[in-house]
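All protein chains but one are shown at their positions in the complex.
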Amino acid sequence: MIPIISTVPIQQLASGDCLSIQVYKFIGANPGKKTYLQANLHGAEIVGNAVIHQLIEFLISINDTQLNGEIWLVPVCNPISTNQRTHYFSTGRYNPSDGKDWNRIFWDYEKECEDLEDFAKSHINLEVDAIQNEYFKRIKTIFDKLLEKLNSPSGAPFNERYRYQLQSLCLDADYVIDIHSSSNQAIDYLYGFHRREESAKYFLLEHEILLNEYDGDAFDEAFLKPWLALENQLETLGKPIVFDKESWTLELGSGMQMNPESVEKGVQGIKNYLAQKDILSIPDFPLPQTASHKVTFVSKSTLKKYYAPRGGMIQSRVKLGASIEAGERLYQIISFNKEELPKLIDVCAENAGLVFDISTNHAVNEGEYVLSVM
Amino acid sequence: MIPIISTVPIQQLASGDCLSIQVYKFIGANPGKKTYLQANLHGAEIVGNAVIHQLIEFLISINDTQLNGEIWLVPVCNPISTNQRTHYFSTGRYNPSDGKDWNRIFWDYEKECEDLEDFAKSHINLEVDAIQNEYFKRIKTIFDKLLEKLNSPSGAPFNERYRYQLQSLCLDADYVIDIHSSSNQAIDYLYGFHRREESAKYFLLEHEILLNEYDGDAFDEAFLKPWLALENQLETLGKPIVFDKESWTLELGSGMQMNPESVEKGVQGIKNYLAQKDILSIPDFPLPQTASHKVTFVSKSTLKKYYAPRGGMIQSRVKLGASIEAGERLYQIISFNKEELPKLIDVCAENAGLVFDISTNHAVNEGEYVLSVM
Amino acid sequence: MIPIISTVPIQQLASGDCLSIQVYKFIGANPGKKTYLQANLHGAEIVGNAVIHQLIEFLISINDTQLNGEIWLVPVCNPISTNQRTHYFSTGRYNPSDGKDWNRIFWDYEKECEDLEDFAKSHINLEVDAIQNEYFKRIKTIFDKLLEKLNSPSGAPFNERYRYQLQSLCLDADYVIDIHSSSNQAIDYLYGFHRREESAKYFLLEHEILLNEYDGDAFDEAFLKPWLALENQLETLGKPIVFDKESWTLELGSGMQMNPESVEKGVQGIKNYLAQKDILSIPDFPLPQTASHKVTFVSKSTLKKYYAPRGGMIQSRVKLGASIEAGERLYQIISFNKEELPKLIDVCAENAGLVFDISTNHAVNEGEYVLSVM
Partner (left out) sequence: MIPIISTVPIQQLASGDCLSIQVYKFIGANPGKKTYLQANLHGAEIVGNAVIHQLIEFLISINDTQLNGEIWLVPVCNPISTNQRTHYFSTGRYNPSDGKDWNRIFWDYEKECEDLEDFAKSHINLEVDAIQNEYFKRIKTIFDKLLEKLNSPSGAPFNERYRYQLQSLCLDADYVIDIHSSSNQAIDYLYGFHRREESAKYFLLEHEILLNEYDGDAFDEAFLKPWLALENQLETLGKPIVFDKESWTLELGSGMQMNPESVEKGVQGIKNYLAQKDILSIPDFPLPQTASHKVTFVSKSTLKKYYAPRGGMIQSRVKLGASIEAGERLYQIISFNKEELPKLIDVCAENAGLVFDISTNHAVNEGEYVLSVM
């Protein structure tokens, strides 16, 4: 199966050069759901490019009759951040001109939909598909208006131009998968949403952070939150529905790396997910272990991040992936206080848990990030 | 009058060195209001340091009987951002570790005060001063709890440690003045709040942007919003009150500069404000022109920013301070498109207005900021 | 006259996008000298793009019979540095990966030519043109070998790849003009070389800095130094020759700006230079004032840069372009020493001279640049 490759211009630079993204569209012989995958929204988080590269090679090797619906793949989806360097580090987590996190800029229909209750009431007696169609039309209508501002003389800051391009590609998708990693160093895990817990295990990862609170305007949130809001509204009105819309963020290891084990887990998990969803009809998938696979769910609000109480150098830190007890020492700071001997400061765990993310840099100014416990 | 100088440690660095801020406290012979001034919260916005330097020299030259109450002055209030450099530019507008704007990090009691209506109802029959005292106690109680998190093993990110130090200094102030400038190039103007329009003219500046919408968690907002919220609540309950609490952001010219005219306007305006408020009893002030001074008020929501529609070089831009008509050309981009001749693109004004801020950099990537019209 | 536009790929980025440069080649109806112009080698120094844009428009407006030889123009010649941003400043003076100044990376044949004396001796009796041809062949032969390293498996750092592209374009030129500006703020002036003082006045600028010492590997040096070395050698052998090879760096005002007066001076000076050299046959040029125009020459080694003796804020600085006396105050630092009152420090001139360059940033850490005197 050969993909359609389309090129979407993203930004003309001061030099006149133009950055663009590539969309690899695999169209199945049979109609079906649309799946959208992207990688490398944050500059340092490159692992998903290898995952998508392997998926492209795999999809090329199969027949279009083995694909129901469409799979759209966008590696290096944010060339501005991928190419940014300070020294030789990928420091492109934030847009340098406004400081915004590249994954907190997306347009969220829920925030503009003021008549959701009215919509729910007036459509409650329709079939699920009909409700979904009507609701999507509304989203699309408002989304299309964003273009007016982009094309006005006053224009729009780059963040708004950029998000319009990416969200244009996935607005009508059914399943959205955004591949990230830690900007530091982390285990492999998943971010997922309410009422989609059952599908989580298809990815065959051990941990999911359940988004019970939102940072706001992240890519995964922006896609799914409007649908969750409508589900909530309908439930309040006595008609519990779960739309067949899903949004996932895969976190595959560490920043500036493409760890082979993480890449392999990502590829396998996505193939298994697509097979479970009947999008791919491929040998050996879904994998037999899927049914019995257990995912540990942790609510986002219960995560605990540790920040350095003093400036200095971190040593004797617990290992990534370690299970720790309350009161156990997590790390030690060598603090080179002026006019006296260096001091050692022990920092201990407030609660038991799993160390799932640790800082790459062992030198810390006061208040810098050290590690996270789930 | 000699100030009390106190040093507040702000951050221990990885090297063991410690950055601190200086508070110059002038205590009048007579009791009275507390005024808090700071400068240079954003690294490039240094103009207020010269203003505060001149105010310190002036206050030293007068007698403590000429001061009612206290004036606290904090120049270079954010040493982390003041000292930050890329090449030789002051690029410290955002915290490099989390991308947060240094002036969008402050603690806003309004967001945590869930029982404001109850408070208003139960205190509505007290004297204004008594309401103010009771409400301040509540703010202070919740604010003091922030320290627990800072001192916990998991600590807090630097932003939270820093805001605690700055807000500790001004929480009990009556008047707060935060001196900024454009990070780019701008005229001199003022940010102010609802129900304080009358005091605006004391600063003798021509333009005020009225904060009818909030960016969230700015220093001036964080100080005044809780009081505005209580005023709104009391008004709803039929008791309109304006507390004698004021918060101002002075914008004095351009970034990385201390333009002598802007400095002089700042010093004169602040002296005039303090004289009008009966804090300073000094010859010649308040200035006679104060009564007839006219301030043009513009609502924040009506400001219009222009962003480059293409990448290239800006030329023929209207001058800072120019009055422009709708349809008038604002600037031109030379776009060096590849494989063809360079193109000129004209960008015209959507509406008439005053060009009050322009970008320092005449090279723009697509979507970068060019100018603002009020 | 319509130029040939050719596109030269410069760098494939991590995202897969490719940056390139455009060469606009105007080929005259009559054979003659080759002139090479480029602009924006340092990211912030954009003024030359407007100069080149106006030259392109002008050359399009004339007839190819009015041009003897060829003029090649390369605006935005370093897209990597032009597009680089920190906050919204153009901070691309150095390659972020190795810290090298983009104008100290060029290949200088003089450094590799070990048998110059032999060459001079064996060719001394040829005609000037023949010597020039033979010498150029040698330069070209060695230059071409650079490509081997670029194409080897170990490759080469980007600086070497980049310089190869730019120097390929101008290696066989006769006159090279590189348009810069201060990265800070400066007057308009010229850098030039020994034995070319007579042509300096064609540019109609008032000041030239004569390169009597070299920073090493700058673009202008790399082009001309091999020819100067041969001239020196031949002179030592008793045959003084000046090859008709010239290399100029125009400094047109301030960084991140395209000051209209500086642009106009640049365009006029270059047209006048080209007319004097009989490359352009155009009405009104050469301008009549050329003959009597006086250029003040200053040796590079006599320039004096001033660096801040303490950290603080700069005020009361002398104006750009001011003539100053020895002992005269140049600027004042407000130093906010901790635990005491702020102090003022006066810095005075060591010698008389002209203030030709001043820092854009008025905040300085100890040892940062403040101004330059010629």
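Here the chain labels run A, B and C in written order, and each chain numbers its own residues starting at 1.
Methods note: a residue touches a chain if its C-beta (ideal position, glycine included) is under 8 Å from a C-beta of that chain, and two chains touch if they have at least 3 such contacts.
Small disclaimer: the values here were computed from a predicted structure and weren't measured.
> What chains on display are touched by the one that is not shown?
When the entire complex is considered, the left-out chain reaches A, B, C.
> Which residue from C:313, C:355 or C:374 sits in contact with the chain not drawn here?
Counting the whole complex, the residue in contact with the absent chain is C:313.
> Given that one chain is not shown, which residue among A:41, A:156 or A:258 touches it?
A:258
> In the full complex, which of B:17, B:115 or B:172 touches the chain missing from this view?
Of the candidates B:17, B:115 or B:172, B:17 is in touch with the missing chain.
> In the complete complex, which positions of chain C touch the hidden chain?
Given the touch definition above, chain C has residues 11-18, 93-94, 97, 99-101, 152-162, 304-313, 330, 335-338, 342, 347-350, 363-369 touching the missing chain.
> Against the chain that's been left off, what residues of chain B make contact? List them.
13-20, 22, 76, 79, 82-83, 85-88, 96-97
> Please output the residues of chain A touching the missing chain, sorted low to high.
Against the missing chain, chain A presents residues 3, 5, 7, 20, 22, 24, 43-44, 46, 49-50, 53, 56, 60, 75-76, 82-83, 85-91, 93-94, 183-184, 256-258, 260, 311, 313-315, 334, 336, 338-342, 359-363, 365, 368-369.
Here is the rule we use: only the chains that are shown with their structure count from here on.
> For chain A versus chain B, which are copies of one sequence, does the interface use mostly the same residue numbers on each side, meaning over half shared, or is it different?
Same, since over half the interface numbering is common to both chains.
> Rotating chain A so that its CA atoms sit on those of chain C: what angle is that, to a multiple of 5 degrees?
180
> Nearest whole angstrom, what separates the Cα centre of chain A from the Cα centre of chain C?
Here chain A and chain C have centroids separated by 47 Å.
> Approximately how many whole Å separate the CA-defined centres of chain A and chain B?
A distance of 36 Å separates the two centres.
> Which residues of chain C are in contact with two or more other chains?
20, 22, 76, 82-83, 85-88
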